[in-house]
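Every protein chain but one is kept in place in this view of the complex.
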Amino acid sequence: LQILSLINDRASVIQEIGKIKEKQGMNRYDPLRERHMLNLLKDNNNGPLDQKTVDHIFKEIFKSALDMQEEDTRKTLLVSRKKKAEDTIININGEMVGQGEPSFIFGPCAVESQEQVTTVAEAIGGKGLKMIRGGAYKPRTSPYDFQGLGLEGLKMLKKAADQYNLAVVSEIVTPHHLEEALDYVDVVQVGARNMQNFELLKAVGSINKPVLLKRGMSATIEEFINAAEYIIASGNSQIILCERGIRTYEKATRNTLDISAVPILKQETHLPVFVDVTHSTGRRDLLLPAAKAAIAIGADGVMAEVHPDPAVALSDAQQQMNLPQFDEYYDSLMKFMKQYEMKI
Amino acid sequence: LQILSLINDRASVIQEIGKIKEKQGMNRYDPLRERHMLNLLKDNNNGPLDQKTVDHIFKEIFKSALDMQEEDTRKTLLVSRKKKAEDTIININGEMVGQGEPSFIFGPCAVESQEQVTTVAEAIGGKGLKMIRGGAYKPRTSPYDFQGLGLEGLKMLKKAADQYNLAVVSEIVTPHHLEEALDYVDVVQVGARNMQNFELLKAVGSINKPVLLKRGMSATIEEFINAAEYIIASGNSQIILCERGIRTYEKATRNTLDISAVPILKQETHLPVFVDVTHSTGRRDLLLPAAKAAIAIGADGVMAEVHPDPAVALSDAQQQMNLPQFDEYYDSLMKFMKQYEMKI
Amino acid sequence: LQILSLINDRASVIQEIGKIKEKQGMNRYDPLRERHMLNLLKDNNNGPLDQKTVDHIFKEIFKSALDMQEEDTRKTLLVSRKKKAEDTIININGEMVGQGEPSFIFGPCAVESQEQVTTVAEAIGGKGLKMIRGGAYKPRTSPYDFQGLGLEGLKMLKKAADQYNLAVVSEIVTPHHLEEALDYVDVVQVGARNMQNFELLKAVGSINKPVLLKRGMSATIEEFINAAEYIIASGNSQIILCERGIRTYEKATRNTLDISAVPILKQETHLPVFVDVTHSTGRRDLLLPAAKAAIAIGADGVMAEVHPDPAVALSDAQQQMNLPQFDEYYDSLMKFMKQYEMKI
Partner (left out) sequence: LQILSLINDRASVIQEIGKIKEKQGMNRYDPLRERHMLNLLKDNNNGPLDQKTVDHIFKEIFKSALDMQEEDTRKTLLVSRKKKAEDTIININGEMVGQGEPSFIFGPCAVESQEQVTTVAEAIGGKGLKMIRGGAYKPRTSPYDFQGLGLEGLKMLKKAADQYNLAVVSEIVTPHHLEEALDYVDVVQVGARNMQNFELLKAVGSINKPVLLKRGMSATIEEFINAAEYIIASGNSQIILCERGIRTYEKATRNTLDISAVPILKQETHLPVFVDVTHSTGRRDLLLPAAKAAIAIGADGVMAEVHPDPAVALSDAQQQMNLPQFDEYYDSLMKFMKQYEMKI
């Protein structure tokens, strides 16, 4: 038990170190002083511990001090639930995203024509939903693939959305496009490939519209949370996180839906969490089961792709639903949801 | 449209090839003949296609023929739903596993003492459940880690199980142990590390007890299905597949729960599919959300670890529930299930 | 053998299809026509094949036609060796990168002070080397990590480089920075996180300086090659590809050095290929063996981090060499190289 009192003594010593550090200046990390202290210690070590051990122990102390500060940092991450316990709720076109009942974002992978998006918007609006997605600036692996219709596509999408009272969700790939696009976009999507495009994160952090941030293809959850922190640190707290599958060795699905990420993100942050069932599975036959799992595990919303004629779509032909499939899909989900609501 | 008739002609040619192949012998693959045919074709090629192109086309034809045969093979895999459309239902201690309502397997990671397993068995039996798990032969990364109590452990587990009318689920790691263990085990588990231990698969394929086959740490779904085929091909069709997480770069969870594997396995095979929420997440706080997702996506059962005092467990201390947590866990799941049942 | 003639017939039919397609218009993919053709075929199918089979076969034909066109595309990728057989050689500050003898890029992870970079520049220049690297715009996981000194850092680096006749290699993270940075950078690095920041790729594709393109953290080789194609398609063919390790489950190294990527990239493209041994291994003790492997397998150069006092570096402290280690490292590599040169 004397260990206990020794540990309590040591704790106060650590606090003293902390205070000294604070007094000596603002920088939380001063390499020169660290080097200096290590040398000083070397000169004053009288044993019984040998120098190598002392060095090791002090490096551990420095490290644990840094870790404590990091832990503090995490606590004080603006996206952290430790910083803000209550859920962030985002009002998108009257829909309160994150308030408990799952929301839905449907729409084609890419905007291809006015007719195409209007047809889809009608189907979405007809279900009383509030959002439509559609890619206008398409990041594509090859420079020779269809790159999207750009601003023209956004205008088409906005026109269709307005007709059926929908909010437009669309991806922006560079800060440069943001200004021209903002008139036509209600929720700015940052895609998986751009999750660590920090200049883009800062740019969408300075606007006054919700941001849907997709997890990077091989981003850890910690990296994902820090990417969101870039946005909130720039002033925009209307962030929706979106799990969209991670890259693994398994090829039965396009990506591997990391469903556990949903409760972890809900626990670590106060932000709404969506699941993109289209990109995570890449298989039309899995869109429904994946959505059920997402809702059951606590996701705030589901995103899926709908196209009037997927077989001839300019991108993602294999994984989009056509309109009758969409109707059936939505009906099944609603049945599942009804049970689910009762539970709450 | 003349292409169409040509293709129909070609189809009959392919059928002829198939017949010739069949006539010429039983072996579906005869390398010498393939070589012979390639040489023969070379000698008889009059163009307009050059030799390299002809070689390429015929390799494609050979390959597509093999693919067709493989597709046939998949159809005729004994575990395939194409072979047997209706669900396999396995009667374990009166519980009809795979019949629609989720089943549960709980119990400690490892059998440590008679008292320990009896305590857990009482808790499980008290909920009206029918199965208890516990490791006696423990495959451990290091030869110096606790290797399980072996046969003695199994006897303890069986004694506890009998007291509370439970079936024993326990892992066997080598064909050699099977005989001695069978008196004390009701469901033989084949662990992730042994998913491709084909001699073990054949051995459990020749017994008359259900087998719980876990997915290998980095097994593809196709490899997993083929591992089950080894068991069924040896005569045992009472197989439960168990998704238990795959190895990925993400370290927030012990493994990454590949939840999409559940509907894929249900689609491709007629076997019941479980989810081991303990090993897939490795986090006590995720056991409940993961189980909900598993049930929602259509799993036939959930497996999780319960230990009277997890903090001092000889293995997997971080991820086992203690008994009060177990009670709470089970209650929450039952509430979730009640809603779920109504839906059906 | 009648199959052979049938196949030759079929080949000419396929050629006819190709011609018809070409005549009908410029677009290589016309969804409406594809739909139209499928319907037409349905109406004209007289068996013996059933409709489902005909559909399947024709989809295969369409797909193989697209595949052939894709193969053609790959042949005509501007970065492809099929397009340009001879190696691209890039003159950087008098060093002919890609000409057969390995080149080296050394320098600190981040520019921290004028003194720091001058010290390193002296060490590099003293070995007769021609390039120095150093990060000024640092993409960092957390917004609260040291973000680099920006333009001021570049000026420091340029000043140090000029003093010792070195070319500056430094990362640019957004098109917006490019203009201000170009006066101080001789080789523009595009980092792993930005490998699919297509707007940045286009921007560096329009400048007249060499680009060092790093492979994304979980990019496939095909995606990597296509990223380079974005640059060359925008007009800049001075591209160095840099393998820097990929994200896998293995945690003994920071990333997993995908050494096989080097010969594949050399085979598929005409561009010089470097290996960043620092980021791929993340371990100082592996910098030398990894560099030997890189050179032996045919890399055109090696990149590694050097810092006057790594223990107190503001980033990547664990993996940078100090100056005496750098001397020893370079000597060992030179000895290895001398043997190697003789071989050629």
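To keep things simple, chains are lettered A, B and C as they appear, and every chain counts its residues starting from 1.
To be clear about the criterion, a residue touches a chain if its C-beta (ideal position, glycine included) is under 8 Å from a C-beta of that chain, and two chains touch if they have at least 3 such contacts.
Treat the numbers as computed from the prediction; the structure is a model and nothing was measured.
If you put the hidden chain back, the residue from C:109, C:123 or C:257 that touches it is C:257.
Of the candidate positions A:138, A:247, A:270 or A:283, contact with the unshown chain belongs to A:247. When the whole complex is considered, the residue among B:92, B:157 or B:173 that touches the unshown chain is B:173.
Although one chain is not displayed, chain A still touches it through residues 1-13, 17, 40-41, 44-49, 53-54, 57-58, 61, 218, 247-249, 251. Residues 29, 31-32, 34-35, 73, 139-144, 173-176, 193-194, 196-200, 217-218, 222-223, 226, 229-230, 233, 247, 309, 311-314 of chain B touch the missing chain (whole complex, contact as defined above).
Although one chain is hidden here, its contacts on chain C can still be listed: residues 218, 220-222, 246, 248-253, 256-264, 267, 280-281, 285-286, 289-290, 292-298, 335-336, 338-340, 342-343.
In the analysis below, only the chains that are shown with their structure count from here on.
In summary, the pair chain B and chain C forms a contact in which both copies contribute largely the same residue numbers, shared numbers making up over half of all those used. Ranked by how close its C-alpha mean sits to the mean of all protein C-alpha atoms, the top chain is A. The centroid of the Cα atoms in chain A and the matching centroid in chain B are 32 Å apart.
Between chain B and chain C the centroid-to-centroid distance comes to 40 Å (mean Cα coordinates, whole Å).
Within chain C, the positions touching two or more other chains are listed as 218, 247.
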